[in-house]
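The other protein chains are all here in position, but one chain of the complex has been omitted.
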Amino acid sequence: MSALAGRLGARLGRARWRALPIARRRQIMTPVLLAIGLAFPFLTGNAGNVDAAANAFTYVLLALGLNIVVGFAGLLDLGYAAFFAIGAYGYGIAASGQLKPAWSSLWAPLAWAGQVSRLVVPGQPDTVQFHVTFWPMLAVTAIVCAVFGMLFGAPTLRLRGDYLAIVTLGFGEIVPVVARNWEGLTNGAQGLGGIRTPTLLGYDFGFSPYPYYFLGLALVTAAVWISIRLQESRVGRAWMAIREDELAAGAMGVNHVHYKLLAFAMGAAVGGLAGTFYVAKLTTATPDMFTFPVSVMVLVMVVLGGLGSIRGVVVAALFVAFLQSVLLQDLTEYVHALGRLVGSDFLQRLELITSLELIFGLILVLMMIFRREGLWPAVRKVSALTREQQAAAPSRGSAVDLEWARPQTAGGPGRPLLQIEALRKSFGGVAAADEITLTVHAGELVSVIGPNGSGKTTLFNLITGLISPDSGSIRLEGHEIGGRPSHEIVTRGVARTFQNIRLFNNLSVMENLLVGEHSRLEAGVLGAILRPPRVRREEERAVERALQAVSMFGNRLLPRIDHPVYGLSYANRRRTEIARAIMTRPKLLLLDEPAAGMNPAETLELMDLIHGFRGLGITIILIEHKLDVVMDVSDRVVVLDHGVKIAEGAPAQVRSDERVIEAYLGRRRRAA
Amino acid sequence: MSGLDVVLQQVVNGLALGMMYALLALGFTMVYGIIELINFSHFSVFMTGTFVGLTVLNLMGVTAVSRSLTGLALVATLVVLFAATMATTGLLGVAIERICLRPLRNVSGTAPMITTIGVAFILINVMLLTWGPQAQRFPSLLPNWRWPLLGTAEITFKQVVLFVVGMVLMVILSHLVKRTTLGKAMRATAQDPDAARMMGIDVDRVVVLTFFLGSALAGAGSLFFGLYYGFTGYYVGYTTGLRAFTSAVLGGIGSIPGAVLGGLFIGLVQSLGGQLLGVKWTDVMIFSILIIVMVLRPSGLLGVRAPQKA
Partner (left out) sequence: MKRRVLVAGIALVGLVSTLASLPTDSTAQGKVVKIGLSLPLTGADADGADAILKGAQMAIAEVNAKGGAAGYKLEAVVFDSATPAAGQYDPAQAATNYKKFIADSLVMAAVGPNMSGEGKAISPILSEADMATITPSSTNPDITDPKFQSQYRPKGKAVYFRTVTTDAFQGPNMANYLFHAQKMKTVYVLDDGGAFGVGIADSFQKRAEELGVKVLGRDRLDPKEADYKTILTKIKGLNPDALYYGGVMQAAAKLATQGYEVMPRVIKAGSDGVYDLSWPKQSGKESVEGWFCSQASPELVTSPKLEAWVTKFKSEMKREPTNYAITSYDAILVIADAIGRTAAANKPITRTNLRDAIQATKMGSIQGPIAFDANGDILTRTVSIYQWRDGEIKYVGVAPEK
């Protein structure tokens, strides 16, 4: 089987296909897919199939919307049907006779625009009848849903994945209950009826499936296009960074509040579009259409296709729709026939469609255990290394080409850059930072050393905003940064690496670096989607700079620039982290044990690099255990023990300080 | 019926209801405390337990319409019922852990929780396909004694049993967790599985035991559900489960007395809130509590740790 497929594939040029860049592949596939999509109704000739396909497009839209929230940003939303409902009811209320406020002259302009009419009933006061046009409502419900998305997302911002899911589940339950109970607005359990169908240039869509099919196709195409654009933009990278490691994302300048709310908003907007489309076609809306099983079904589609994989999610959604509307019924026919053949009463009465939810459960479990990336994960074009590249001797680069990384520090070297005063932080009674006072001048390299648990990383965390001080102040160029969120501190010019290396594991080296550049780029959602020349130039420059940053390590990272970082060697991961930190163009660079796990040659190379950074004018604070390194590179050394600064001064001075020796080696021991 | 009667009756009902939620929440919170996983399937195990109990009773010849039992026969039936059901649900929980959750033990993110949602769906639909969508009557084994409290307010034997058993279980579990070696092993594993492993604790075994205990508790809860309400259906895990989950979160996830406290509170909210506002707002009330607790005080009333990982 495999050999045959292989020969077939080769004949079709699969290897050649794989060699094409993604953009080119897209250029070829897009017209092909569109052509199929446009031709399908005429090929099938059966209006029932076209109708089913139009319904399937609703599923695809929902799956694409949830993909933004769960797939891109990693926020598990279990109440996604709520946005489906809000979109549906939003249009439904505006386009049916549900609301009947009393007529007043305020409604006249809307009546003139054809959105409402004055209903004259003899013997009763005149009321307003709503029949808002479908097309502007698409935009309106998308915006309304985006607002609700942010509203429902706001309480979850500080919650971890599981809890976030439960809160969204809560909202997903509340919305249908409100729809059921708020009878004045939604007609309660009876649901809305007589919702107006869309009209285009005088043509009423009515109940023919064809116009809905093409409208659905257009909406899906738009949603796919928007998803792709977002994924490959600064916004998408920020989402994926949050998904991979929220803490590190913040340390690279990604404002997690902003981007999480944005993800909720975008996902909700697409859900709202789906709801409006669905209900315009169905002309009724009831609360039962938007319950938890619907949310789970959309989740199943996204999980099946692949979290974050646009093409996977589209195919999976179509498959689930197909499963529900056609496949299970047809299989049931065969089972019934089989039952008649073997005389089994059970088989003759079996209805496979009732096991659909069971199938969903199985899909969720099996996919999570065996294939978490989904059946058809996103294409990741990873260029294999050539023989030469694999066998090449590592070459060294240098930091000389990174002029763009030179910080603009006010004043010159020597001025105080970072001023820490009486900094205090306790964790449940244990003082991790106990009245620390320290000043770092521009251009300096200060090393912080001390035994394990002395509070060095805590100090870094306090400076970079991962935790807030209990008291004391931290000032960068005079501005107080103590207690500020980490992404803000990054924009002020502080970058760091982590003791345990926190890279965005599933992203490539290039993508990691580009996230580093996040705070220095400007593209927002509109820029990401529309990609005007300004944004395109910005991205090109960012890629250039990333390549330059990587080349400071010679040929080590460059050939692996589009490999996912989880596959890199430890040293290369460390290098990537350093390069990523440089991309933020810091004034102050905090390196937390950068030489850990490096052999002496690599350590020397790292020292050279650090010298290079200093040459650019970057101020560095270094945590290191390799004391020879520390002594070699530092201007000053600070020693911490149990949260207290016990010594500070020139390296040689500190080395022979008794208190320092005691801290490292314990009492009653002296260095030889 | 005077106003005070009604309120008192609602309080009694609410406490009984709350104890039901507490029973469910206890097993749930134990598992969460160990592996920090929101086990969605816990409540489906609960629902399955009711059907297991029903099957056990049917096998013993006790059905909804058979003649009622007394004395020794009743006690013996109950013992067999509880033992069999709790063992089965305990094993079911272990199976779920072993097959679905252990492969994902080291996976971060939401994959494990999604898996438990899948398991829940599987259980619900297997029960639905096997037993059908209609409610199944659960034999009423406990005698229907009732004692008046004030005016027309009364308390039933079933409610007393539910209450007493819940309290006893809470005490036993607290003792287990705080005083025994197993409990210590559980707490150590909860805090730092790697360190626990290095101390010689068989983490896998501790997790399995915890799942067994938690699921057996769910089984006990399920029998109380059946005996108290006299019915079961494929959907009973869902609503009751979400309320029990809210109870666990409110009381402080990972805290055993918290589960009971949270459960009682939610039960009272449901009954007194229903009395005041009408029962159609119960869902909204309880979910709002859940959301507010999660946002303002994620560690709950008695919890120590906020459910966050750095």
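Letters A and B mark the chains as written, and numbering starts fresh at 1 in each.
Criterion: a residue touches a chain if its C-beta (ideal position, glycine included) is under 8 Å from a C-beta of that chain, and two chains touch if they have at least 3 such contacts.
Model, not experiment: these values are computed from the prediction.
Engineer: Which is it among A:159, A:235, A:289 or A:302 that touches the chain not included here?
Structural biologist: In the complete complex, the chain left out is touched by residue A:289.
Engineer: Per the definition of touch given earlier, which of A:30, A:190, A:386 or A:653 contacts the omitted chain?
Structural biologist: Of these options, the touching residue for the absent chain is A:190.
Engineer: Just to verify: which one of A:357, A:624 or A:648 makes contact with the chain not shown?
Structural biologist: In the complete complex, the chain left out is touched by residue A:357.
Engineer: If the missing chain were put back, which residues of chain B would it touch?
Structural biologist: These residues of chain B touch the chain that is not shown: 1, 3, 5-6, 9-10, 13-14, 17, 64, 133-137, 152, 225, 229-231, 233, 235-236, 238-240, 270-271, 274-275, 278-280, 282-283.
Engineer: Since one chain isn't shown, list which residues of chain A touch it in the complete complex.
Structural biologist: Contacting residues on chain A, toward the hidden partner: 1-2, 5, 46-49, 51-52, 55, 96-97, 180-181, 188-191, 193-194, 206-207, 209, 278, 282-284, 286, 288-289, 291, 293-294, 297, 319, 322, 324-327, 329-331, 333, 351, 353-357, 375.
Just so we're on the same page, only the chains that are shown with their structure count from here on.
Engineer: In angstrom, rounded to a whole number, how far apart do the mean CA points of chain A and chain B lie?
Structural biologist: 35
Engineer: Residues of chain B touching chain A in their complex?
Structural biologist: Result: residues 37-38, 100, 103-104, 107, 109-115, 117-126, 128-129, 238, 242, 245, 249, 280-281, 283-284, 287-288, 290-291, 294-295, 298, 307-310 of chain B touch chain A.
Engineer: Within their complex, state which residues of chain A touch chain B.
Structural biologist: 70, 74, 76, 78, 155-156, 158-163, 165-167, 169-171, 173-174, 177-178, 180-181, 243, 247, 292, 296, 299, 303, 354-355, 357-358, 360-366, 368-369, 372
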